[in-house]
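Shown here: the complex without one of its protein chains, the others still in place.
Presenting chain A:
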Amino acid sequence: MAVGQPIVGAAPTEIAQQVNLPWSKAVEISINSVRIRFGRSLITASGIILAIAFLMSIWTTNALIAELKAANDPAINLQLQRKGIDVDADSEAAAQERSKNMWLVVLSLLVCLVGITNAMLMSVTERFREIGTMKCLGALDSFIIKLFLLESAFQGSAGTIIGVVVGFLLTLIINLVSYGMVIFTHLPGLELLKNAALAVAVGSLLSLFGGILPAYKAAKMEPVDAMRLEV
């Protein structure tokens, strides 16, 4: 399949050649699309920013408190107890607290997934003419899927990174107010980095999943939709 050969002079019945959309071009188009529709992208991304910030703040708090407990410093233990935190990590109350937090995180991520899907579906519906036009220009279903998934992934990863930073900084400030400068000497750097990387992975995957249904819907639009005048 010689893509890119000039077709001039080919016999009319030989429709063996295929149209293609190189990845580099697809990435360029979808990044532009996100950049230019920045306001709309920000709304889509804000869901994931909030959810990931929440996830990150839970993780940061957990890691920080675990580190403070591990220090076994009487002064810090006193402060922890004053905040109502059980110094004994194996107690039932601590386990309950952890599972409750996990539930909240999972729920917030689910809500975020629905939010992304919803926002992307809106965006697909709005852009029916653009999608129809692309199909008239020779785009395959797979091009449209590629473009929308990339767009969703870019929004998702940008949102996730912002969410991680925001979540971490906010938690740091809150704990700084609670425990003072001591948190900097007990900052679990490696653990936090691991958490951040995990949060980025979760957020990016989530937005990719959220984009699947809208991308499929977009790909199934007919080229003749380009001629429609109304939504």
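Keep this in mind: contacts are C-beta pairs under 8 Å (C-beta built on N, C-alpha and C of every residue); 3 or more make two chains touch, one makes a residue touch a chain; residues count from 1.
Keep this in mind: contacts and distances are computed from a predicted model.
Student: Select, from "Elongation factor 4", "3-isopropylmalate dehydratase large subunit", "ABC transporter" or "tRNA N6-adenosine threonylcarbamoyltransferase", the UniProt-recorded name of the complex's unshown chain.
Tutor: UniProt protein name of the non-displayed chain: "ABC transporter".
Student: Of the residues A:Leu21, A:Ile43 or A:Ala66, I need the one that contacts the missing chain.
Tutor: A:Leu21
Student: Hey, which of A:Ser33, A:Thr61 or A:Asn175 is the one touching the hidden chain?
Tutor: A:Ser33
Student: Touching the absent chain: which residues on chain A qualify?
Tutor: 3-5, 7-8, 12-13, 15, 17-22, 25, 29, 32-33, 36-37, 129-130, 132-141, 143, 222-224, 226-227, 229
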